[in-house]
Each structure stands twice: as structure tokens, then as C-alpha cells.
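With one protein chain removed, the remaining protein chains of the complex are shown where they sit.
Each chain gets a letter, A and B, in the order it is written, and its residues are counted from 1.
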Amino acid sequence: MTHIAVADQEPELHHPRTFIGKYIWSQDHKVIAIQYGCTAIFVGLIALVLSVVMRLQLGFPDQFDFINPNMYLQFVTMHGMIMVVYMLTALLLGGFGNYLIPLMVGTRDMIFPYLNMLSFWFYFLSVLVLLASFFVPGGPTGAGWTLYPPQSILEGTPGSGLGIVLMLVSLAIFIIAFTMGGLNYVTTILQARTRGMTLMRMPLTIWGIFTATILGLFAFPALLVSAIMMLFDGLLGTSFFMPAIVSLGEATDFEGGSPILFQHLFWFFGHPEVYIVALPAFGMVSDVLSIHARKNIFGYRMMVWAIVIIGGLSFVVWAHHMYVSGMNPYFGFFFATTTLIIAVPTAIKVYNWVLTLWQGNIHLTVPMLFAIGFIFTFTHGGLSGLFLGNVVIDMPLSDTFFVVAHFHMVMGVSPILVLYSAIYHWFPLVTGKQLNTRLGMIHFWGTFLGTYAIFLPMHYIGFLGVPRRYYALGDTSFIPDSAHALNANMTIAVIIVALFQLVFIFNLFWTMKREPKSKINPWGAASLEWHTPEVPPGHGNWGKELPTVHRWAYDYSVPGVVQDYIPQHVPDSDVVYESGFDPSTSKREPT
Amino acid sequence: MKGFSALTEKPWLALPDGQLALDPGSGTPPAQIALRFLLMVISIAFVLIFVTFLTRSQYPDFQALAGEPWLPFNQSPRLWATTAVLVAASLAMHWARHSIKAGRPDGVMLGISVGGFLALVFIMAQWTTWNYLTNLGYGINENSANSYFYLFTGLHALHLFGGVVALVRVFIRIGKGYSLEQVAIAVKACTTYWHYLLGLWLLLFFLLTRSPETYAIIAAACGLG
Partner (left out) sequence: MYIAIVIVALVAVTLILHFASPWWLTPLASNWSAIDTTIEISFWITGFVFVAVNLFLAWTVWRFRHNKNRRSHYEPENKKLEIWLTGLTSVGIIAMLTPGLITWANIVHVPDDALEIEAIGQQWQWTYRFPGEDGVLGAANARFVSNENRFGLDPSDPNSADDILVEHHRLHLPLDQPIKLVLRSNDVLHNFAVPQFRVKMDLVPGTQTYQWFTPTREGTFDVLCEELCGLAHYTMKGQVQVEPEEEFRNWLATYPTFSEVQSDSAVDLAVGETQYQTCAGCHNADGSGNEALNAPNLTRLDSRYMARQMRHYREGIRGTEREDEPGQLMVSIAQSTNVDTEPDLLAYIESLDDVDTAGTLTGDISNGQRLYGACAACHGSAAEGKVLLSAPALAGQSDLYLKRQLEHFSMGWRGKHPQDQFGTQMRLMTRTIHSPERLRDLLAYISTL
């Protein structure tokens, strides 16, 4: 028995009538996706502004009197936390995951629509709590996004009072929201796929989201646990992570705890989190490359296995963030080895993306440009990761700007290029309109070149030994003046990149107001989401009957077939071959 | 293994004779899949706290709550009593589940009412245990062994409370006249959850009332010593 029978029953769906039911307390996965997406983009913009402010201080130290050391640390912290958790995770899984899963696997909605709605509202609440910390006495926490105790809950660190409490509470709420959403995504993918949609016929986007969600479900508990235990330490005076210490000259009552324990818990979450962001991006970029090159993804099976293997390995590499943390140094051997092993499946993914383009018929559309840009930045960021993963090289480079440059290339710029690619790619599906291409091109070039101008030189500042999280460098014997000039240039690049993001925001509004309706399935995609009876898909997605899937999502340029793609739901009998072509000679036949 | 072979399929190949690949999902109801994942998530959270607990138990300042005659949990009739309550709650839920199969609505009502009520009694009993400990001078921040006791039992009680909320929803649905079939999955899920939390409690009970020597052995066995 399969669950399709249930999904086919139209009456199961709850049809909202009022505006509030339709757009606020909505249980429709598409509306929830847009709610998630808009909230995530909104907080992302806040985090972007924070990064501009802190870059102003780094580029032009002490020129602006609205920045002080407290605020600098608070902005660094909030920028990091918002971007990683509240923007990227929420937008990729809550936004794209919600929108695409039911459409791509061919179901009417998530399996638990009510839970899905709750998930969004819990996420919204966590954002409100997070933003509230800007307005409490002492301001938001400035302990760095890693929130390491003991300092995060002690005087002497900005926001060590209410700020850190709100941060931890907000994270706990976010994790509850994520768990509700995550259970939905996993169950929907496992149990609600339509007829014929075997696991290996799913688009890579779904594989990426699916694996990332499982990573999230298993990794976020570590963050939840560490947040709860730190709240106990901060509010109830327990000593889970707090050893006997003196704080700003005053003795404390703490006794015997271990700060390193927190770091293990944090990075047991923190490393998989990198892949929670990366894997959906890997999946989406694979689909964009394939569709816009009119070619099947190269090595589909290898791509799926790589995603699964990367996901699995991501749980045994966490301590590479802790090589200089004072943990047992012998761990270094193990974690350096696992970390460098993870480079193999990742490298295969890069090769396969390029090989997908090889012998393709490449349309340089805006989504495709972003995807190609991603291959470039991701290669760069991935390779610099080989330095940091190798424990001895991490010694001089950790806690310098090299680390900052590395993770911004690999999990800042790269996923964001994919997000833009995905937004330009799926916008016609979501709204029925295609984002203005000219503005899109401007946006792409500004973002792609601008971010490289920020982060390429940053690696070299790091080589020099310039430490991160420094409000000002002061006088040192080893940093030449040219490095300060370089810092100023990077800051200018940041401002330029930030301005180019306004082009994107403008494009969203311009397109919604001015652009005409685009044609249906403008890119000629074969995957299921583009083949709903209505575009944008209506409530329930599929009209009367769910589609039946007859092939994988990558039948592009199949030899002998007239059309250059075959949609997933078209049966073999309906495929039109060129006259005189014998289908039995094609590579599609089993041998 | 079925899962593994599913991942080696070559999806671009046409199926012989236009045969249709029918394999979406397994026959398990989605709610059960979701519950399994939820229990895995909860288990991971607790396992992680266990790991920190065992690590922490080997630090010099750790003073176990059992092992010497004067320690509060060397003899723990109090905890045995609460355990009995939770076992009874689980049995009641099992009765409800059994009644679903047997098609007896009153049995279901009785089972979930008693199961839910006893769960609340258990939570109250845990509350009195906390008071008892505090009054004895074993406050939450006196020693990390105490901190862990409050943390573990508190989180466990919170999860049980969440279960009670879900159970109240089922209760209301039955009251509204939903058929047994319509609530069957929910009752089964709640029963599984109750059993799970009973198992978790037994594990906690065992772990929190050991002597320092036993902790040393367990920690060494887990490679955390």
C-alpha cells in the first residue's frame, strides 16, 4: 500500500476563504514558502547592513563615531548568526524546501500542513526574539556567533546580560520551528512521492534538501542542548561549561565545568550546519546547470552518492574547528584525515558540474551566470578549505582573516550566488513573471565581481597574520601600511556589493509591477514542478489527478527525440522521435 | 538491502516493456515515519547530554548523588514510586491501543484518560522530588551532579508534558465524535511516545543514581574517561 491514495483525496485539503486564512494563517506550502522567503530576505538585509557598518570600522578605523568596540562585536556576532541560521538555513529549507518539495515530488502539499504553518510562525517568533535583543539594555550579544562560554555570559563581553539570553531563547525557538518543518520535509519526500517517482528519479534539488534536512534534524539538537545548558549556567548558576574563574577581578561561584565541552557540542552542530546550507545549494545549482545547458546532469548517481556521503562525513569532522582550542591534540590526526577525505566527494561534484556543461548547449541566462559564478567561487573556497582542514596549516591561519575569507567564499558567497540563481530560475513559476534580465545582469556582475574583490585579498591579509574579530589593529610590528590600504579597498567593495543588492530588490518590485506575464516553463525544464495545470500552481497543485512520473528529471537533448526535453510525466509512448530513428539503438535502453 | 539497491538504480534507462516504476514511499503511515524521526531527534539530544554527563562525572569536583549511605539517591524509594506511576501510565496507553484494535471506544477513552492523568501525576511527583532535593541542600547549582539531575528530569518532564498536550487533542477529537479509525494513528503514536519516554526514564533513573565507581566504569567503557 502506498500513501498516494491519501494524497489523491482532494477533500483532505483545507481550502481557505478569507484573506487571513489565505495569506497569514496559511497552510499552503507555497504561501508558507513565500512567508519564509520574505522573512529570511528581510533579516538577511539587516545582516547585510550590519556587515557594512563593521566593514566601515575595519576599512576606516575610528572615522565613524557611531561605531564603538561594543557595537562592533555585536554586529559581527549578529551578522554571522543571522546569515547562517536565520537567513541561509531558513531561506534554503524553509523557503525553497517548502516551495519545491511538494511540487517536485508530485504531491498536493506537505504531509502535515498545520505543522508546516506552525513551523513558520515559530520561525517568525524566533526572528522577533532575536531582533528584540537589539533593544534591550546592553544590546545583543557580542560573543561572536560561536557564543563560546565563559565569556559569552560574563561581564566584559557586550550583551552578556539579556542579549545572550534572548539569543539562546531565539535559537531554541528556531530549532523547534526547524524540527517541525524538517519532520514535514523528510516525511513528505519519503512517503508522499507520486506514482513512478522513485528515489533515484528525484531532482538533485530534492536530494540536497532531503539530506540537508536530515542533517539539520540530527545536528540542531546539539545546539539546543548547548543553548539550554548555557542558559542554566547563565541564569541558574550551574557549572556545565563554567570552571572556577575570576571575572573582571571578582571571584565567581562557578566550579569545575569545561568550556571545551560547549565547543564540542557547538561544532557537532556547527559543522553539519555548513552542509545544511551547502547541500541544498549543490542540488539547486545542479538543476540550473543541467536545464540551462540543455543537457542531463553528468554522473547523476555519483552526485546523489556524493551528497549522501558528504552528509554522513559531516558528522565526523567537527573538531577541525577546534584544532587550537586546547582539546586533546591527538584528535588532530583523526579530524584532519576525515576533513580532507570529505574533499573527494566535494571535488567530484565540482567536476561533474563542469562536465555537465561540457558538450552542452549553454544558454547564458541570468540563473546560468549565477550558477557558473558559483562554480568559480566554490572551487576557490573549497580549495582554501584544504589549507584549514590540514591541522598544521590551521595553526598559523586559524583565527585570522584567512578563515573569514575561506568561509565567506564557501558558505557566504557561494550559497548566495546559488540562491540568486534559484530565485531568477524559479521566479516565473512562483509569480508567473520573469525577472528583468537587464537588471539581473547588472546585479550578477556587481555581486560576482564585487564579492571576489572583497574576499580574494582577504585571504592574503590572513596570511599576514591579521587576527579576526579585532575592532582595530593598533600598532603592530608585522602589518605594513599597505595592508591597511587593502582593508579600505575591501570596505569600498563591500559598499558596492551592498548597493548592487538594491538593484535586485528594485528588480523584484519592478518585475511584479511592470513586466508582462512570462510564458509557461520559460526555461524548458523537464522536472515536475513546471508542469502543473495552472502557473503559478494553484491550491492543491495538481488539479484533479496527481501526475505519474515516467522518467528522471534530466531527459534533455535525448538522441532522436524531436523536442529537446521530455517532461518527467510524459510516458514513453508519447515521446515523438525523429522520422527514421530507431529508439532501441538509443543509450536509454538497458543493456 | 532495499534502501541501498534503490540508490544504485540507473534512472535514465527506460524500463523494459513500458513497465511503470511504482515505488513511492513505503506502506508505513507518514505519522509513524515522522514520529520515528522525532524520537531519533529527541534521542540525539539526550545522548549528547549523556556524553557531556559522563565526561563531567570524571572531573574531580563531581559528587554523585548515590554511592554513600547519606546521599539522597543511595536508596531511592521515591524514584521507584514515580517509576511505578510511569509504568502504569504506559500500560494504560497500551490498553488504549489494544482497545483500538478490538474496536472498543470506551476502552480507548479510559486508556488515554488514565494514561494522560498518570503522566501528569508523574510530573507532579518529579516536582516534589525537586523540592525534596532542594530542601536537603542539593540545589541546582551546588554541584554538577545535581545540575544534571534537574536538567535531565526537567527535560524529560517537558517532553512528557508535550505528549499530554497531544493526548488532550486526541481526547477532544474523540469527544467531538471522530471515529476510532480517524484517531487510531494518533493513539498509536501517543502510545509509542509513552513507551519511549518510559524507556528514557528508566535509563535516566539508572544513570542518575549510580556511584562514582560505576560512572568511572561507564565512562571508561565509552572512551570518555
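Couple of notes before you dig in:
Simple rule for what comes next: contacts are C-beta pairs under 8 Å (C-beta built on N, C-alpha and C of every residue); 3 or more make two chains touch, one makes a residue touch a chain.
These numbers come from a predicted model, not from an experiment.
When you scan A:Lys22, A:Arg294 or A:Lys433 for touch with the missing chain, the hit is A:Arg294. Among A:Leu125, A:Leu162, A:Ile442 or A:Leu473, only A:Leu473 touches the chain left out of the display.
Here the missing chain is touched by one residue of A:Pro259, A:Gly412 or A:Pro547, and it is A:Pro259. Residues of subunit A that touch the chain left out of the display are 61-62, 65, 68-70, 73, 142-144, 148, 150-151, 154-158, 243-249, 251, 256-260, 293-296, 298-302, 324-326, 329-330, 332-333, 336-337, 340-341, 343-344, 347-348, 350-352, 354-355, 357-364, 369, 372-373, 375-376, 379-380, 383-384, 386-387, 390-393, 395-396, 398-400, 449, 452, 456-457, 460-461, 463-465, 467-478, 480, 482-483, 486, 554, 556-559, 564, 587.
The rule is short, and it goes like this: only the chains that are shown with their structure count from here on.
Here the CA centre of subunit A is 32 Å from the CA centre of subunit B. Note for the complex: subunit B touches subunit A at residues 6-14, 16, 18, 20-30, 33-34, 37-38, 40-42, 44-45, 48-49, 52, 55-56, 59-62, 140-141, 144, 147, 151, 155. Residues of subunit A that touch subunit B in their complex: 1-4, 105, 111-112, 179, 182-184, 186-188, 190-201, 217-218, 220-222, 224-225, 228-229, 232, 236-240, 253, 255-258, 261, 265, 268, 296, 300-301, 304-305, 308, 548-552, 554-555, 571-573, 587-590.
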